[in-house]
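Here it is, the structure in full.
Let's look at chain A:
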Amino acid sequence: MTNPLRTALGSALGSALALALACAAGGCGGETQDAAPAGAAAAPAGLRLALNWKPEPEFGGIFEAERAGLFAKRGLAVERTGGPGAPVVQMVQAGQVELGIAAADEVVLARDRGSDVVAVYATYQRSPQGIMVHAARGAGSLAELFASRGGTLAVEPGLPYVKWFEKRYDLSRWKIVPYSYSVAPFLGDPEMAQQVFVTAEPIAARRQGADPQVFLVAESGFDPYTAVVITRRESLRANGARIGDFVLALQEGWRAYLDDPAPANAVMGALNTEMDAETFRLGAAAQAPLVEDDFTRRHGLGAMSLERWATLAKQLRELGLLDRDVDPQSCFAEPVLQD
Partner candidate 1 sequence: MSRFTEAVLPPAATFVATTLVAELAIRAAGVSPLLLPAPSAVARAAVRHAPTLWPALATTAQAVAIGLALSTVVGLVAAIALASSRWVERAFYPYAIFFQIVPIVAIAPLLVIWFGYGIRAVIAAAFIVSVFPVIANTLAGLRSVDPALRDLFRLYGASGWARLTKLSLPWALPNVLTGLRVAAGLAVIGAIVGEFVGGGGLGVVVLEAMRQQRTDLVFAAVLHAAALGLALFAAVNAVSRLTLRRWHTQEKDA
Partner candidate 2 sequence: MTAAEAKRAAPGVAVRVQGARRVFRARGEPDVVAVDGVDLGAAPGEFVAILGPSGCGKSTLLRMIAGLDRADAGTIAVGEGDARDTALAYVFQDAHLLPWRTVEDNVALPLELRGRDAATRRDAARRAIEQVGLGDAARRHPAQLSGGMRMRASLARALVTEPRLLLLDEPFAALDEITRQDLDDQLRALWRATGMTVLFVTHSIAEATFLAERAIVLTRRPARVVLEHAIDLPAERDAALRGDARFAAETRALYAALARGNASAAA
């Protein structure tokens, strides 16, 4: 079972205001942190990285890079912060952190709202987000599921892919309710469907005796990069080399994690005791094909394509979530890599 709704809810309302205050107090400029002389001395260069969830396999490469000293090897001291409900995009925008984890659609949305965030690394080539139902429903696909007798669908309010579903499928027989970050309601209701990361909730539900079936959101044609590392374009200009080093170390971290997730899983398991070792192991295995595919084998782990960003921007525009056209090229960047 998952998670602290308390944090998620508390921060939902609070964080915008807290950030606003932090901002009003002068933290918004952000340049000051970035302007620290890059690699001026032997002292490791600090980078703050805001996560948007608890330690789970989706961050495997980060924890492996940290554990194996891959950041340190490149002279980086990465400080992890954030967690469930953290307003990561706002934290990055405000300059409270140099780096953060978000979904690709958040990047496009934020840019539409005047933000300057860009993606520099895409963990998941194919989105690990899915809809979990009880296998007994016997649906063969998302289309079949939504065409069936209906039920309750628990999803985080405001998820773009739910709008996408509403556009593509007929959801009139479904009651859409907020997801409370717990699989308990799902376990108790055979007509319930809920959002999941394929790396976590379905495994937890199965281990609690349910027989879940998961349909990837990507199957519907909406497939944003997920667990994307974001920064600000300004940071990239000022500290491109350092961020480039981070990306290289992260690639190495992911390579090592894909080859053997056990050491990093042990580290994460100690920090996130709600998930046992077996769930970590299964989650890592489940996500591997989403992290590494033909595209990454050609272009490297974490690589992104203009075509995918363009599709996403177009889809979000069609859903009425953007006020103007967003240039897909502006959404991501290849940091200046060191040789």
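Some notes on this structure:
The rule is simple: a residue touches a chain if its C-beta (ideal position, glycine included) is under 8 Å from a C-beta of that chain, and two chains touch if they have at least 3 such contacts; residues count from 1.
The candidates came about this way: all candidates are chains of the complex that A comes from, given by their letters.
A quick note: this is a predicted structure, and the numbers were derived from the prediction, not measured.
The candidate touching chain A in this complex, chosen from 1 or 2, is 1. Every residue of chain A that touches candidate 1 in the complex is listed here, in rising order: 5-6, 9-10, 12-13, 16-17, 19-20, 23-24, 28, 87, 89-90, 93-94, 106, 109-110, 112-116, 152, 156-160, 175-178, 180-182, 184-185, 188, 321.
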